[in-house]
Every structure is written in structure tokens, then in C-alpha cells.
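Sending over a structure as C-alpha cells; questions will come in a sec.
Every protein chain except one is present and positioned as in the full complex.
Labels run A, B and C following the written order; every chain starts at residue 1.
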Amino acid sequence: MEKTHEITLVEAINLALAHALEHNPDVVVLGEDVGANGGVFRATVHLREVFGSRRVIDTPLAENLIAGMSVGMAMQGLRPVAEIQFMGFIFSALEQIIDHASRMRHRTRGRLTCPLVLRAPYGGGIHAPEHHSESMEALFCHIPGLRVVTPSSPTRAYGLLLSAIDCPDPVIFLEPNRLYRSVKHRLFDDGKRIPLDRCLTSRVGSDITLISWGSMMQETMLAAEQLAQQGIEAEVIDVATLKPLDTETLLASIKKTHRCVIIHEAARSGGWGAEISARLMEQGFDYLSAPIQRVTGADTIMPYYQKENIYLPSVEDILAAVRKILP
Amino acid sequence: MEKTHEITLVEAINLALAHALEHNPDVVVLGEDVGANGGVFRATVHLREVFGSRRVIDTPLAENLIAGMSVGMAMQGLRPVAEIQFMGFIFSALEQIIDHASRMRHRTRGRLTCPLVLRAPYGGGIHAPEHHSESMEALFCHIPGLRVVTPSSPTRAYGLLLSAIDCPDPVIFLEPNRLYRSVKHRLFDDGKRIPLDRCLTSRVGSDITLISWGSMMQETMLAAEQLAQQGIEAEVIDVATLKPLDTETLLASIKKTHRCVIIHEAARSGGWGAEISARLMEQGFDYLSAPIQRVTGADTIMPYYQKENIYLPSVEDILAAVRKILP
Amino acid sequence: MTITPAVHIPLISYLTADGQLADSSPKCAQDFDQLKHYYKNIQLSRLFDKKMIALQRTGNIGTYPSCLGQEAIGCVIGSLLQAEDVFVPYYRDTATQLLRGVQMEEIIAYWGGDERGNHFQNNPQDLPWCVPIATQLTHAAGIATAFKIRKQDHIALVTCGDGATSRGDFYEALNVAGVWNLPLVVVINNNQWAISTPRRMQSATTTLAQKALAAGISGIRVDGNDIIALHEVLTTAIDQARAHKGATLIEAVTYRLGDHTTADDASRYREKAEVEKAWQEEPLRRLNHYLRKFQAWDDEQEKNWQQACEEKIQTAVNNYLAMPPQAAEDFFDYLYAELPAELIAQKQAFCLKAADQLTKN
Partner (left out) sequence: MTITPAVHIPLISYLTADGQLADSSPKCAQDFDQLKHYYKNIQLSRLFDKKMIALQRTGNIGTYPSCLGQEAIGCVIGSLLQAEDVFVPYYRDTATQLLRGVQMEEIIAYWGGDERGNHFQNNPQDLPWCVPIATQLTHAAGIATAFKIRKQDHIALVTCGDGATSRGDFYEALNVAGVWNLPLVVVINNNQWAISTPRRMQSATTTLAQKALAAGISGIRVDGNDIIALHEVLTTAIDQARAHKGATLIEAVTYRLGDHTTADDASRYREKAEVEKAWQEEPLRRLNHYLRKFQAWDDEQEKNWQQACEEKIQTAVNNYLAMPPQAAEDFFDYLYAELPAELIAQKQAFCLKAADQLTKN
């Protein structure tokens, strides 16, 4: 139970990885440049020095290989925690994720399982080149057998990642790279888990429910503060575990507020907001005073960075959606 | 304008491919076993004999290669129509589809384009082994820059495939394999296109809107007939082009019926039904008398074939959903 | 400037198609107990394979990929691996699996569309069938990595077809096996066809074994119908892997005597003459000739063994047919370690539906 200074989200990831490596001999960290370089975002910095190259492994440059080997290692009882350098480079791993990671338990009726974590930074807003700004979480959320988790703060990153590593099933752990260094929390390396499969209520309110996750939680909280100045109390829910979805918490909130805006960075159509919206409408229809709104990225390719600020949802976009459905 | 007998859906695909090969010298058919074998479902039968092995090409066994080469060929002005043997084997091609096929026009601002068609049989119900029964259309529908098309009858297969091949942008063309041989239409090989981007109204009605696509159109039409016997007139819409979605037609229908059930075989959460539901609720909230219902596959792995009939939505499931929201 | 580097990988072969032994042949050629063991297991898997096709034809199971003609490879792999090793099959591995301890009932159940076929009660560390071509290669590399991390002396052995060598993951797995010096053996069942695509249309290489050179690992080409050559080559490769001396790629040259699967009709795309020629080279016949020449096998033994096989097979079929059906909710219960809250209602709905369907039938 070591005291730490204020740390960033990426440092919290590093702390959680170190904690898991120290407390569970089955944990293995692998990926491109995770060793000497400590990861391109430094999420794995110093881990190899401390835990050795047998447990902190630089792989050849092949994401499909990283995923497939993680499946193999997990079936052998290891707990691979693999880094995919950016979400934009995870697509060649989808076959392994869909065909094997998510299915092995079902296929073998529990004989072989895949307790693995695939970590990937995601999202725009860091002025990066093409393919470094993807928000494709919805692809994973549609795959039965997976868990999809994304933290929105250093504290949540630490607690959720530890839970993801504990999880007996595969977890896609998406790290909002826009938040990697922009927020700091004081946090204790006490191994305290934040449970998966639960939404986290970041702000209590009774006038409207704002639902978001990952980096858009920043804009969402800012919007809630501005609304508060106007006397409107928004409840803000950080979904945190996107799949499976904690419908109960979300539903309870809209039963109270009767209004809801979902905010995500990903393209609108078929984004995870669609599922949340459809589900809340199905189960909470009689409580809704207005249609659920979605504030999202456009159904376009994320433009190169000069235009990414137009693409990314803004506080103003959220406020506009709220205004649209407030009485 | 040759007269034909009653033909099946897979024969209609074959006819459309032959038509396209004959009328457009840029069209090239490629894939695993599409040559001498004429495809494992016989969709490409006789094409090599007629059009030669320069235009009907057996590829090495590699779906990522097929997709990547198609991107290259399309950028050179060819019109590759590639077969992926089953949708369950398309996942290794996703990287090429997401990173390049869907983006090349945007990336180069129209300098280079990807007019390609990736055909894949999909869906369950044919007692096939593992990985031969997937319905993962939602993955593609979330990718900006793609078109996703699925026919529900021989006539529609013929007309939509010809349009897909004409299309200056990439099309994922999903063929419901359960319907490959189960329905026959009399159809003329007249090259008549059915426009993309338009929903097809298969039955007019004013009491409730049933929205479906692909093989579930069978159960949906049967359900509509049973409802008609009870005096309930359902409007049945075959979405046909899933992306981009013809919101207008769908919205017009629910403005008339005030009630809606969406039926698809894919897993519920994050299925394309979620987008349709969310969008109709957003844009048609005031017209809805009851929550939109979804009748879908479970959020599970499609079980091996002994249990696939439990997994697949049935006429009875549709009727139950309708009953739930009828006044 | 010479720009095509030369490479020559010979075919290792000792027992000719008509059962003659080459002059210099390994010790195991005289180990008639071992050879009889192989003979009997080829015969057993061939008879079982035949029964599987019959079960498909009568609607008792679904599509089945016969391993007719390739059984020698599987019998040697299945016999030489140790219990703690992990066998990573593709989908045409009936022969190997029987020797690894997979029960006939399990094999029938798997191809009969029942997940319980993957229970592998006798060999729970082995991987189940793998349908998406070549995706199992990286699993084997991961398993071998786990052995290496834990400093265990086990190995992983993975099989695939000739078609699989066109897929990227095939190379990715070989490459990592080389650079990490993994305890891994990769065996290509080069049966000359990938459905309708002949071997020559997959790759311009003279051999598939030479693909090992792209990974810096050992590469051997062996007559996959020659049990003696297979025994020698696989022993060497497995020993090498176990001694942490490097991974090996083995190309076992054989022939797919049957259709690709029961859903295929190979007469659409290949010549009868080619198949007839291949029948002259299949593994059982040549081993039979050889054993008989040395009085290690006779008609009486053949008759008794076949009868024993048939009985064993029929018992398994009966057991399979008597299996109670899987519970409908199983596909919910084995999805996650614990059923997530959001799936509880879905599970109930599907259970009701299953009960409903049951009453209706």
C-alpha cells in the first residue's frame, strides 16, 4: 500500500500493470515496443527492468500474432495482457478475437478459457497521423463473449484494469489516449479493484441523464457543470464497461430524469450509443418525455488532424442536444 | 434479354455475375474455388469456362489477400467482385476493408477509388459446421465509406448485385445462404438493376411496420400473413441496403403505423436493429404509440447446429413481439 | 547477378508404394511391434472415418471431412506426442485425435453439431478442432511460449493443410517460433488439394517445407504415406523441440483420397486417373505388404482386428445415439464464467422457446 503522487491516466495503467505482474505470477505483458521502450505511450515503462523479459515481452510486429498467441497463452492458464499500439492497428486481430478469444469457453463448454486482456489506446484529439484516432468500440461490443471496458480517469483506469486482468474471460480494454496525460489523480497503489459490468455515476442529478464513456466524459462533465449554472442538474453516467451493459443503472436514471443524451466520439450509425438508446427506449419508453439524443462523431472517416476538432463532439454540441429535449 | 426458368437465389447471383462479366470488361471475379469448382455454393459455376481464367480467378487461400488485392485492382480501374467463402471467414479481411477499401476515396479526395464488391454467404439454418452461420452485418454497417447490401429473393439478388457492381464505391454484398435454394423466382436476364440505398416495401399495411432483411424476410412475411388472417395489416419493409440506411422510407411507414418491430438474425446488442430502432425513435418519437421491438438472435455465440433453431428468430417470436405492442 | 537463391529440400522416404524398404533405413523399420501398432491404428481410423461418412449420409451428423489417405501422419503424431504435450489440430485429424484419447463419441458429437464433442475428457489440454484455416498456428505458438516461460519441457504440435500455407498467420507463427526458439512442431498435411484448388495454385515454391527458411527454422519434407519415414522425421523434430533446440516445419506429402468433405463432389474438379494413382500410394496398403513380407501380419489378424474395430465403432455410435440432448440454456451458461445480468432475461426467453419447441415436436 504505497502512497503515490498525483498521476496521469497512463501512469495509472503502468501502476496497475506493475501491481498485477507483482501479485499474479501468471500475468504476462506483451506487445510491440513494450520492453526497452516502455510502450510508445510509456504505459509499460520500467516493467521489463523489474519483471524481466520473460514476463514483459517485445513481440514481432504482427497484431494478429499478438492476439493469437495471447489466446494460446491464456488457454495454458497464463494471463496475457497484450498491448495493441493503437486501436487503428487492432483490425488484423479481429479474426482471433471473434473466432477464438470470445468463443473458446463456449466451444469447449468451459474446458478451455481465454482470460486475456487486449489493451489499446483509442480516440482522437491528439493531432496524430491517420489511423491513430479511431473509436471503433462498437465493433467489439457486438461480439458475444467479450467484455469491453474503457476508463475515463486515472483512478478508474487503475481499478478497472486490475479487474480486467482478474477477469476469467477476454477483455478489450480501451484507453482514451486524449486523457493519457491531461488529467491527474492522487491514487494509492493498493490494488483496489473497480468492479466490471457496472456503470459509474459521476454526477447525480434529476433533470436529465448524460451517458458517456472514455475521453468524452470530459466534455460531458463540463456540459453538466454549465447546465448546473443554469439550474439544470444533470446526472452523468460513465458506462465504463460497455459490454455487458449495466442496463439497470441506466434505466434507473432515466426513470428519474425522463430525458437522456448519449455522447460518444465514434461514428454515429451503429455506434454503441445506438444500442443504449434502443435498449432504454424499449425498456423505459413510458418514462421518456422526449426522444433520447445522440451526440456523436459523424458517419464519415475521421478527418486528418487539421479537421479533427470539427469531427469531435464538443461541449456546445452536448448542450445543444440537451436544449433540444429539455421542456 | 434472355428468358429464364424459375431460378433460385444462388442461380440469380450467378446470372448477375455472368451479366456483369459480359457487359463490363473491367469486371473480374476472384476468390477461393470460384474457378473449376464454381464456388462451394455454385454461385460462380461455369463462369470460368465462359470468361476465362484471366477474369475468373482462383486465389490462394487467404481472405486478407483477396481483400487487399481487390483494393489494388479497384484502384487500377478494375471492378473486382470477390467471393469470401462464408462470412465466418471474412474477419481477416476487415483490416483491408476498414483501413483501405472504405477510405481510399476520402484519403485521396477522389483521386483513387475502390469500386469493389465483396460477396459472402451469411446466416444460419443450414446445419453447417461452426463458423458457417455468422450474421455479422452490423460490423460492416458501422464502417463509414462502405455500402452493405443484402437481398432477400432471387429477383432482388439479381438486381441488387448488378447495382453493387456498378457502384463506384465498395459494397459488402451479403447473401443469405438459407435462401440460396429455398425460393425460386421466374426472372429475365435483362440486366435490370434494383437501386441501392432504398428500402423495398414487400407488403403494404397500416397497422404495424415489420422491418427485416436477408433470410429473416421469410419469417417476417409469414408472420405478416398470419397477422392478416387476424385482421392486422402489417407493412413489411426489406431494408435491402443496410448502409446507407433509407431512413425516409422507414420513417414514413412508422408515421403511418405508429408501431414497429425489427427482425434480424444477428446477436441483439449492437446489431443493426439497434441503429434502426434508435434512429426511428429519435426522428419519429411523437408518432410512436409503443416502444419499437427487436426480435433477434441472442447475445451469445451461435450454437452448433443442433441448437441453431432455438437461436434463430421464429415466426412465433415475431408474432409475440407484435402482440406485445398492438393496442 | 543470380537473383533466385538455390535451395533443395529432399523428400525423406523409405518404404516404397509397393512395400519395399530402401537400403539405408532407420531402426524403427525393424520394430514390428511399433509398426503393427501403426497399422492397426490406421485401419481403425479408416474404418471409423468410413462410418462417419455413413452417419452423414443417413442424416445422423452434419458435414464431415474425411481423413482417408492421410491417416499415417496422424497415427505417428498421435503416438509420439507425450500426454503433457499439446496437440493443436486443424479439422482433418481424426486419426491423430483417436490416438490422443479423443473419444469416438466426442468426434461424432462434434460433427453432429454438439459442443459436447469438445469435452476431450481424456486429453483436456489438447485444443478442439479449428475450422478457420490457419488460425490455430498462432495458438500453438502461444502455448509453446507458455511452456517456455514456465520452463516446462512440453511441446506444442500443430497441423494444417497445404492450403493453409497461403495464409499470413501461418508465416507469423513460424516466424515467432524461430525468433523465440519455441518448442513447436508444425506439420503440413500436403494432401495436394484445398477443396478444388490444387497445390500448385497455392504457391510457386517447389516444396512447402522450404517455407521454413522464411522463419529461420528447420524444414523437412517427408513422404506422408510412409510410416517409417514419418516416425523418423517426427521423432527428430519432437526431440529437437523438447530439447529447446528449435522449431521444425514438416511437409508431409500425401493425398486426399476422398472428397473435401461430405458436402463436396471432387469429381467436378479433379481427374479420376489422379485419384486412382494415389490409391496405389496410400499408406495402409504399403505397410500391409511390408508387414506381411516379414510375417508380422496375416489374414487372420486382419479379420480379427477389423472385427474389433467395427465393434468399438458400433459401441461408440450407439453411445452417441443414446446421448440425451444438450440443454438449451447451455449456450448461455458457457458464454462467460458467470452469466452477466443483461443476459438473464434473454436466457429465460430462449429457455421458454426451447421448451415450446420441444413440446411441439
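We adopt the following convention: a contact is a pair of C-beta atoms (placed from the backbone, for glycine too) under 8 Å apart; a residue touches a chain by one contact, two chains touch by 3 or more.
Everything quoted here is computed from the prediction, not taken from an experiment.
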item	value
Candidates C:V186, C:V233 or C:A252 - the one touching the absent chain	C:V233
From C:S203, C:N288 or C:Q357, residue that would touch the chain that is not displayed	C:S203
Residue in contact with the excluded chain [from B:M73, B:I90, B:I194 or B:I301]	B:M73
Sole contact to the chain not displayed, among C:G168, C:G258 or C:P283	C:G168
Omitted-chain contact residue, chosen from C:L99, C:A212, C:A266 or C:L343	C:A212
Residue numbers in chain B that touch the chain omitted from display	28, 54-55, 59-60, 62, 64-65, 67-78, 80, 95-96, 99-100, 105-113, 144-145, 168-169, 197, 244-248
Missing-chain contacts mapped onto chain A	32-33, 35-38, 40, 58, 60-62, 64-65, 88-89, 91-92, 127-132, 268-269, 298-301, 303-311, 314, 316-317
Residues of chain C (touch criterion as defined above) contacting the omitted chain	1, 3-9, 12, 166-172, 175-176, 178-179, 181, 200-206, 209-220, 232-233, 236-237, 240, 246, 248
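Going forward, only the chains that are shown with their structure count from here on.
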item	value
By mean Cα position, the chain sitting nearest the middle	B
Chain A and chain B, separation of their C-alpha mean positions in angstrom	31
Distance between the centres, which are taken as Cα means, of chain C and chain B, whole angstrom	36
Multi-partner residues of chain C (each touching 2 or more other chains)	115, 132, 168-169, 330-331, 335, 342-343
Residue list for chain A, restricted to those that touch at least two other chains	64, 95, 99, 106-107, 144-145, 244-245
